[in-house]
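For this depiction, one protein chain was excluded, whereas all remaining protein chains were kept in their positions.
Letters A, B and C mark the chains as written, and numbering starts fresh at 1 in each.
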Amino acid sequence: MPEGLADIATIVLTGIGLVFFLAGTVGLIRFPDVFSRLHALTKADNLGLGFIVLGAGFQADDWTQLAKLGLIWALALLAAGTVAQLVARAALRQEGRE
Amino acid sequence: MTFWLHLIILGLLGSLAGALWRVWVGPAQADRMMAAQLIGTTGIGVLVLLAVLQDWAALTVALALALLAAMAAIGFVKAASSDGAGDPEECAPGPTDARDGQR
Amino acid sequence: MTLALDLGLDLAFGALILATALAAVAGQGLFRAVVFFITYGLLLALVWARLGAYDVALAEGVIGAGLTGVLLLMAQGRLRRADALADPPARGKLAAALAGASVTAALVWAWFTLPLPQRIDLDAPMAASGVENPVTAVLLNFRAWDTLLESIVLLAALVGLWMLARDAEWRAPLGPGFHARAGGVLSVFGRLLPPVGLIYGVWLVWAGADQTGGAFQGGTVLAAVILVAMMAGLARAPRVGAPAWHAALAFGPGVFLLAGIAMIAVGGGFLTLPPEFAKPVTVTIEAALTLSIAVTLALLVVGPPEQQNGGGT
Partner (left out) sequence: MSRVTMKAMIHRTVVFALIWAVLSAGDPAGQVLGLIVVPATVWLSVALLPARNPLKLWRLTGHTPRFLVGSVAGGVDVARRAFAPSMPLNPGWLRVPMQLGDGARVALGAELSLMPGTLAAGSDGSVLLVHVLDLDAEPGRAVEAQAAEIAALTDPAPEGP
């Protein structure tokens, strides 16, 4: 891919990524209860990271950097899916107690 | 390109500052904890961009943070369990969902 | 324009770090302080990366994200269960603030009055060190004495922690007796993460000789892996007397010491690595240290034995 096109792809993708990160934070601040806020955090952020990773991928010099970027996103997704369920459940229990 | 990536990182740091506000006000422990989680994910994003901007060695750090991203939350749910060593899934859920159950 | 943005980025990092540090010590509530402290560690890792110190960023990141958070959150939970969650009196806070401010003032004074040290030329010694990562060369070659003693200090810290155990619980397994729902979210995560963590931790140690990484960073990742397996209820914490675990704890410092003595025999002097042996000896010491660092750090977070009085099941 010509350098100019790769740069445009990076600019567009990282821009979209930032929008999703901002959406996650806005949701975290605006949404009315713990569980709705968890929605915002889990979905928007990991999508944001996905776009940032993709955007960075267009600047990679070789395939190992691409693969590392993919691994970073995969691990972040695994953590997000686990943390969302665990924190939601812990919040459910604490709500019942306090 | 350099200019744009600087802007994006600044935007990410702004988003991170919003999450800091949520850590401050809470109110639930879970709120503070998930804001910290958001800061972690944002931090990974910043490191990925620093890798492009400065040196790909930053990916090594990003990879480590992604690998350990769930650790603090696991510590939190352990500490929040009744004996400090358990798992929130071991007990019946709280009353909320019994009330709201739709099915 | 880009220069201004560069500066703006540094200012933003600085402002965030300061705000987080202040938030961690100001205000009421231990839980909030703990979460701010975790965040602070993460931001610090970002700042080190921004400064180009990726080894330090890695150390800060893995310790902060992997271990300190778990340790502090579990300590907070324990205080809550013991009903000991009182905020310190305001007078104590004032004294601490004054002490902190005077240390900062002294550091600022020192920064402006002390002469800047001459830049040390590392090219010649690096060529003889057998490795390409200057951090590893300093830690395991130029200042090997320091690192040897540090590895022993870590061991001493663990022994000190164990001494906090009650007599009645001395023979119980270490820690609070973690358990988790079989087939639950935590248990499934605990089955998926450790293999990837093992690969990454070992690679960090190996790569540390020539690029970002090292025994301490890799060992910390492996410690987190051990911890995840234990917290997910998949691996049992050992007892204080378990011989295999004792061996793992002493292995690193032991190999380090023996290698140091062996260097006398080959003509270098205690812990002085002749260039022709430097690479293999460094890698051997790093591998052995990694095992001990991983086990020591994991057991430090797990804590002393305490399962007699309603801890676990």
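Note that a contact is a pair of C-beta atoms (placed from the backbone, for glycine too) under 8 Å apart; a residue touches a chain by one contact, two chains touch by 3 or more.
Just so it is clear, the structure is predicted and the values come from calculations on it, not from any experiment.
**Student:** One chain isn't displayed here. Which of the visible ones does it touch?
**Tutor:** Computed over the complete complex, the missing chain touches A, B, C.
**Student:** Of the listed residues A:Leu13, A:Val53 or A:Leu71, which contacts the missing chain in the full complex?
**Tutor:** Final answer for the missing-chain contact: A:Leu71.
**Student:** List the residues of chain A that touch the chain left out of this view.
**Tutor:** Contact residues on chain A toward the absent chain are 19-20, 23-24, 26-27, 30-33, 35-36, 38-40, 42-44, 46-48, 50, 62, 64, 67-68, 71, 77-78, 80-82, 84-86, 88-89, 91-92.
**Student:** Identify the residues of chain B touching the omitted chain, counting contacts across the whole complex.
**Tutor:** 88-89, 92-93, 96-97, 100-103
**Student:** What chain C residues would touch the chain not displayed?
**Tutor:** 182-185, 187-192, 194-196, 198-200, 202-203, 206-207, 210, 229, 234
The rule we apply is simple: only the chains that are shown with their structure count from here on.
**Student:** By mean C-alpha coordinates, which chain is most distant from chain B?
**Tutor:** C
**Student:** Which of the two pairs, A-C or B-C, is linked by more C-beta contacts?
**Tutor:** Contact tally favours B-C.
**Student:** So the centre of each chain is just the mean of its C-alpha atoms; given that, what is the distance between chain A and chain B in Å?
**Tutor:** Computed from C-alpha means, the inter-chain centre distance equals 10 Å.
**Student:** With chain centres defined as C-alpha means, what is the inter-centre distance between chain A and chain C in Å?
**Tutor:** Spacing between the chain centres: roughly 27 Å.
**Student:** Give, as an integer number of Å, the spacing between the C-alpha centres of chain C and chain B.
**Tutor:** 21
**Student:** Hey, what residues on chain C touch two or more of the other chains?
**Tutor:** Expected reply: 185-186, 189, 193, 196.
**Student:** Residue numbers in chain B touching 2 or more other chains?
**Tutor:** Counting only residues that touch two or more other chains, chain B contributes 14, 16, 29, 33, 35, 63, 67, 69-70, 74, 76-77, 80, 89.
**Student:** Taking the complex as given, what residues does chain B use to touch chain C?
**Tutor:** Within the complex, chain B touches chain C at residues 2-3, 6-7, 9-10, 13-14, 16-17, 20, 23-24, 26, 29, 32-33, 35-36, 39-40, 43, 46-47, 50, 54-55, 57-58, 60-61, 63-65, 67-72, 74-80, 83-87, 89-90.
**Student:** Once bound in the complex, which stretches of chain C touch chain A?
**Tutor:** Residues 185-186, 189, 192-193, 196 of chain C touch chain A in their complex.
**Student:** Taking the complex as given, what residues does chain A use to touch chain B?
**Tutor:** 7, 10-11, 14-15, 17-18, 21-22, 24-26, 28-29, 34, 37-38, 41, 45-46, 48-49, 52-53, 56, 59, 61, 65, 68-69, 71-73, 75-76, 78-80, 82-83, 86-97
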